[in-house]
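Missing here: one protein chain of the complex. Every other protein chain is in place.
So, chain A:
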Amino acid sequence: MASTAEIQSGLAEILEEVAGVAPADATPEKSFTEDLDVDSLSMVEIATAVEDKFGVAIPDDELGGIKTVGDAISFIEKNQ
């Protein structure tokens, strides 16, 4: 099981790879769409990359509820 810090840095790597977000910007309070300029299709790519990396399943109807980096971290923590 990945620790919170590992999840945060793993997610930051994915965000950089998929959407070009600088890792230092990927802090828990940031909203994907409002602050990080990640659109709904990039969210789908992030979801599939998170699924591969952390072995969790993020169905489409759950994805809509993940608004911030913090939401994603806690989703992964709960479901890994």
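As a convention for this text, a residue touches a chain if its C-beta (ideal position, glycine included) is under 8 Å from a C-beta of that chain, and two chains touch if they have at least 3 such contacts; residues count from 1.
In this text, contacts and distances are computed from a predicted model.
The chain that is not shown carries the UniProt protein name "Beta-ketoacyl-[acyl-carrier-protein] synthase III", picked from "Beta-ketoacyl-[acyl-carrier-protein] synthase III", "Pyruvate ferredoxin oxidoreductase", "Electron transfer flavoprotein subunit alpha" or "(2Fe-2S)-binding protein".
Within the set A:Ile7, A:Ala47 or A:Ala72, the residue that contacts the chain not displayed is A:Ala47.
Residues 39-41, 44-45, 47-48, 60, 63 of chain A touch the missing chain (whole complex, contact as defined above).
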